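Single-structure report; data block below.
Yeah, one chain of the complex is gone here, protein chain that is, but the others are all in their spots.
Labels for the chains are A and B, by order of writing; each one numbers its residues from 1.
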Amino acid sequence: MDALHSLFAGFETALTPLNLLWALVGVTLGTLVGVLPGIGPALTVALLLPVTAKLPPVSAFIMFAGIYYGGMFGGSTTSILLNTPGESSSIITALEGNKMARRGRAAAALATAAIGSFVAGTIGTMLLTFAAPAIADIAVQIPPSAKFALIMLAFVTISATFGGSPLRGLISLFVGLAIGLVGTDLQSGQSRFDLGRPELLDGIDFITVVIGLFAIGETLYVATRLRKDKGSVIKLEGGASMSRQDWRRSWKPWLRGTALGFPFGAIPAGGAEIPTFLSYTLEKRLTKHPEEFGKGAIEGVAGPEAANNASAAGVLVPLLTLGLPTSATAAILLAAFQQYGLQPGPLLFVTNGDLVWGLIASLYIGNVMLLALNLPLAPIWARLLLIPRPFLYAGILVFSTVGVYSLNNSVFDLFLLALFGVLGYGMRRFDFPVTPAIIGVILGPTAEAQFRTALQQSNGDFSIFARQPLTAFILIVVALALILPPVLRARAARRATAAP
Amino acid sequence: MTDVPSPPPSTARRGISAPDLLVALGVTLLGAALLLGSLKIPFGINAVVGPRVFPLIVSVGMTALGALLTVNALRGDRAEPAAEEDTDPDAPVNLGAAGIILGGFLLGAVLLPTLGFVLGTAIMYFSVAYAFGERRWGLMVFVALAVALVTYLVFTHGLGLTLPPGVLKGVL
Partner (left out) sequence: MKKVPFQTALSLALLTALAPLSSAQSLNNLRIMAPASPGGGWDQTSRAIQTVLQEENLVKPVQVFNVPGAGGTIGLAQLYNAKGDGNLLMTMGLVMIGAIQTNNSKVDLSRVTPIARLTGEYEVVVVPAASPYKNMKDLAAAWKANPGGVAFAGGSAGGTDHMLVGLLAKEAGVDPRKMNYVPFSGGGETLAAVLGNQVAAGVAGYGEFEAQIKAGKLRAIGISAPKRQTGIPVPTLKEQGYNIDLANWRGIVAPPGISASEKAALVAALDKMHASKAWKDILTTRNWTDLYLSGSKFDVYLKVEANRTKGILKDIGLVK
């Protein structure tokens, strides 16, 4: 129980009034920047780095940890209320969460997101406390071929999940894949589809695509066929918090989401996106209320939000134990360690135990603070939707514009945003689901990179996809997911015709 | 997960929908354009799988899917516009409103570096509110400027980002 002893020592460090204050500053700041689209915890920590150079490292890291977890909590807020996901990991939350909000259940959606984040964050932090080195050792062994297989699994389950027409869903996915191809190919150094514009060499930021397709596309679409009969504001229905039934429907998705999210966070290049996608499809399969999916099912918020936060905790495992950043925010946190001349890795627990354990203890404290901060805020945030529609939609548009503009300080990005807005409008008008396109943009480049890396490492030997046990297993699941549904449907159809 | 049944063969809906056909042809053309572009990508360094392979898969896939969609459109398939909470499926389609928003957005974007962030985004805000039917001019101007100004201050002073001050340089 060495870990337990060290953890208590960590709490002693983290519970000093001054460090509690820094934790509070961190979680508040994190929640705020999480709410802003495009501005995430990574950018916030980066901007704060020079400012915090004067703080003692323990205090600075307690604040950074607060920003990191806070950003994950805050990211769901704009997804749910405004259908404007600020981070790639909260895109799925927007699907059911915004539908819930439009039905007047914003507060319940925000509450299940907050509690789910708390549950996942706490369980994740516990795993980090007691099993970090072991998990990290396993995580680096996952080969690129297995990661590629996992993404294939995500593609297959997702294309079956969204949209009524598989053809339209697939076209949307391919549009996303094509957008993801733009820019310099890191594997070969060749630029692709850059149309001669240097701005396109780094590819198109998914934030621009997401905000264009979701927020701008929807604003344009709603403007063309505005409902005139109804009042111009959304009614808030139901209690301000979760009902008993909401709790009953939420707790299992929270736990399942956590189980999916944590390991993905710990894998290099695993990320928070795949587990949120998988959690959503899983909850859709398992729910007792399939008719509510697409119209605001609470499971579709609870699961992905938990997955998102659990992966945030998972990311800290390889960062602290191996010095291995697996996400953008982790890379910045690594830079923060280096600013103090510290090198995360196996020795950090020995040389700077007080700092590491103080940081871990502050994660528990930060989670409690975030829950205390976000639950009472939920009904207040929900009242945002009482703003009359002209001002609400105008606000969403300006808000998204700032997020996209501040990425690169470039007007070119705003033109791209308008282009994707028009595309989003067209997709709504012609019944193409938007989500597969987003998934294509995010996962397409990763799929390509992992596939090519796998073959490069094996020097062109394709048999690794069959020889590597984990890869082979996942690919068999993918094949079954492709073959089984049509076969089952055909059998059901035959039975239906045989016994009319 | 079931296929959407093609629209019932009612006499009013049998004809080919021109917009649907155009979209289907557009997807096919996009696939073909991507295919041409893919063939122009140089090979670069020694690699087992070069930079052309995935673009080729994507463009061939897109062309094939576009062709399928075209066939469906020629058979008389047509897309049902999405239903959103704030939309009325029976209302007359008002493309002008979308035009105003888009125009206002592009105008704001073009003027943003010279006029500055606050005025640029205020133009965007104003045009959306107008397109959504708001006509209280004074209120619109006030809210647009206030929202833009607060956002500017939060981002520049709160987060330390650099946004163009434009004509308000020195005032802010």
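Keep this in mind: a contact is a pair of C-beta atoms (placed from the backbone, for glycine too) under 8 Å apart; a residue touches a chain by one contact, two chains touch by 3 or more.
As the structure is a prediction and not an experimental result, all values here were calculated from the model.
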item	value
Residue of A:A9, A:L55 or A:A331 in touch with the missing chain, whole complex considered	A:A331
Touching the absent chain when the full complex is considered, from A:L18, A:A134 or A:L347	A:L347
Omitted-chain contact residue, chosen from A:L201, A:L286 or A:L482	A:L201
Interface with the unshown chain - residue positions in chain A	42-43, 45-47, 49-50, 53, 139-144, 184-189, 191, 198-199, 201-202, 268-269, 318, 322-328, 330-332, 334-335, 338-341, 343-348, 407-410, 449, 453, 456-457, 459-460
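The rule is short, and it goes like this: only the chains that are shown with their structure count from here on.
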item	value
Separation of chain A from chain B, taking each centre as the mean of its C-alpha atoms, in whole Å	22
Residues of chain B touching chain A in the complex	1-4, 19-20, 23, 27, 30, 34, 37-38, 41-45, 47-51, 54-55, 58-59, 61-62, 65-66, 68-69, 72, 79-82, 84-89, 91, 93-95, 97-98, 100-102, 105-106, 108-110, 112-113, 117, 121, 124-126, 128-134, 143-144, 147-148, 151, 155, 159-163
Contact footprint of chain B on chain A as seen in their complex	33, 39, 44, 47, 99, 102-103, 160, 164-168, 170-171, 174-175, 177-178, 181, 185, 187-190, 192-193, 216, 218-229, 234, 388-391, 393-395, 397-399, 401-402, 405-406, 409, 411, 414-415, 418, 421-422, 425-426, 428-432, 444, 448, 451-452, 455-456, 459-460, 485, 489
